[in-house]
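Have a look at this one before I ask anything.
Every protein chain of the complex appears in place save one, which is left out.
Going in written order, the chains are labelled A and B, and every chain counts its residues from 1.
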Amino acid sequence: MKRIETTIQNLKKDIGHFYQPELYHFIVMNAVDLGEKIELQWFFGDYTEPFEIIAFCAQITPDVEIPSITSIVPSAWVAEAELVDLIDIRIENTSKGFVLEPDFESGPLRKGK
Amino acid sequence: MAKQYEIPVGAQHISLLEPLHFKFTTENEKIVSTTANIYYVHRGIEKACCTKFKFRQVSFVVGRVCGLCSISHTTAYSQVAEKLIKIEIPARAKYLRMLVIELDRIHSHLLCLSHVAENSGFEALFMKTMQYREAFMELLEAVCGNRVQYDFSIVGGVARDLKPEVAMMIIGRLKKFKSQLDELVDIFQNNWTLGLKNKNAGAITREDAMRLNVVGPFARAAGLAVDVRNESQELLPWIEVGFKIITETGGDAYSRSLVRLREIYVSMRMVENIINGLPESALITETKAFPDGEAVVRIEAPRGELFYYAKGNKTQILERLKIKAPTFSNVSAMLEGFEGNEYGSVPAIIASYDPCLSCTSR
Partner (left out) sequence: MVPCRQLLPRTILACHARHDEKRLMMKTFFKAIGNLFKRPVTVRYPFEKTYIPDDYRGVIDFDEQLCIWCRRCEMACPPGAIVFSQDMQGKQTYHYNRAVCIFCKECVRTCPKEGALLQTNQPAKFALKEENINNGWNALFEEAVVSREKYAAEKKRVAAEKAAAAKAATAKQ
C-alpha cells in the first residue's frame, strides 16, 4: 500500500491530476477516528501493472467541511453518504439520512459511543 | 412530454432475493431515472469488531456478514490479520483456502443463474440448476462440516484438513457435473424465449463500466478485464493453479449469464489441479504476537472485488476495520443500467446484477 499525504485544500487538485479512468479505479473512502483528529483515506487501485493500492491520506479536525470528489469520480457518492452518517463528518452536497434513521444518534463509529 | 410516474420496487417484492429498494421514474413504461435505498440490513458489524470481539474471534464474526460469500470474508480478514501480526501461513493452508473459495464460487454462480431463469419465467430451468447445485452443497458439507457457514479460515491457517476419500468424492462429482454443465450452457446460450427476455436488458458499455468503476462479472461482461485473481499473486497463487480471465462483449444480462457459466469451467479445472497437487505441511502457524500497524487486502468474491482495511494498536482488540463489498462499487452502475428498459424487465435485470445486500450494508 502506498501512502500519499495530502490536505483538504489540495485534495481536488491532487486527485484530479492523478486519476485517469483507464489506469486507476476508485475503491472506497475511509475514515479513522484518532481521538482529537480524524484521518481520511481515499483508496485507488491499478488496472495495469504493478497493481498496487494507492491511498491519499489527510488529517482533519471533526468540524471542517470536506470537499466532495464526485466531480472527478462519479461513483464516490455512496461511500461519502455512508461516512457522513456513520462518523458524523460534513461533506459538501451530501446530506444525512442515507444509512441511519433520523432519530438515531449519529456518529456511532466515533470512539466512546 | 408524456406524463411521468414514480413506481417503487420495494424492499419486499415477490421476485427479489435481497432487501433493496428502487424507485423508478417512468414515461409510458420506459424507465427514465432511478434512485436507490440500500441500507435495510445494517447491523453495525464494523463497530462490533472494534469493541466487543478480540482479533482472533473477529474472523467468525465477519464470516456472518454474508451467507453466500462467507469464505471470501473470512479469508480476506485472516489475510489482513496475518499481515498485521506479520506471519506466513503454511503451503497446504493456502491451497486448501483456494479450494474452498473455488467451490464456493461454483455454488454461488449456480444460484445466481437459477434466479435469472426464475425471474425470466423459465421455472423448469430454475429447478434443474438448483438440482445440480445440490451436489456442490453436499461436497462443501463434506469438506467444511457445514453447508452454508464454513468457519474454515482462521487467523494463522485453516481449521480442517482434506481427507483422501473426500478428495475422491470431489473428483467423481466434478466428472459427472461436466456433461450437466454443457447442457446448461446450451440452454442459456440458445434458448429463444430466454434470449428474448435477457438480450439487451440492463446493458452498459465498456466506457461506462470504466467511468463508474464497476467490478466483478458485471464488468467482465461489458469487456473490462478486471479480476483480482489476475492481479495479486503474493498471498494466494492463482495463476499457478490455472486461472484464466473470461470476458464478453455486450454488457447485457445475456452476456453476464455466459460469463458466469464459463467461470464455472475455469473453477472446476482449478479444483482438479489443486487436489492433484496438494503439498504436505502443517495447517496452522502458532504465534503470540498482537496486531500492530495497518494493512489492506483485496480478494475476488463471486460478485467482484472485496476490500479489507485493518488497523491495530498492539492490544487484543482492533482499532478500525473497514469492509468494502463488491456490490457497494456497483450501485451507481446498477442505476445507470436501468435506463431505457421497460418496467416489466426489472426483475430479470436485478437478478442478473446479482446484488448481495448483506455485504453492502453490513
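In the analysis below, contacts are C-beta pairs under 8 Å (C-beta built on N, C-alpha and C of every residue); 3 or more make two chains touch, one makes a residue touch a chain.
If you're wondering where the values come from, they're calculated on a predicted model, not measured in any experiment.
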item	value
Visible chains in contact with the missing one	B
Among B:6, B:29 or B:141, the residue in touch with the chain that has been omitted	B:141
Of B:56, B:206, B:244 or B:269, the one touching the omitted chain in the full complex	B:56
Missing-chain contacts mapped onto chain B	53, 56-57, 60-61, 131, 138, 141-142, 145-146, 149, 151, 154, 159-160, 163, 166, 186-187, 189-192, 195, 284
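By our rule, only the chains that are shown with their structure count from here on.
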item	value
Chain centre separation (chain A, chain B; CA means) in Å	25
Residues of chain A defined as touching chain B within the complex	1, 21-22, 25-28, 30, 32-33, 41, 43, 45-47, 51, 53, 55, 73-75, 77-79, 98-100, 108-109
Residue ranges of chain B touching chain A (in the complex, touch as defined)	37, 39, 42, 44, 46-47, 210-213, 215, 226, 231-232, 294-296, 298, 305, 307, 309, 311, 319-320, 322, 324, 328-329, 331-333, 361
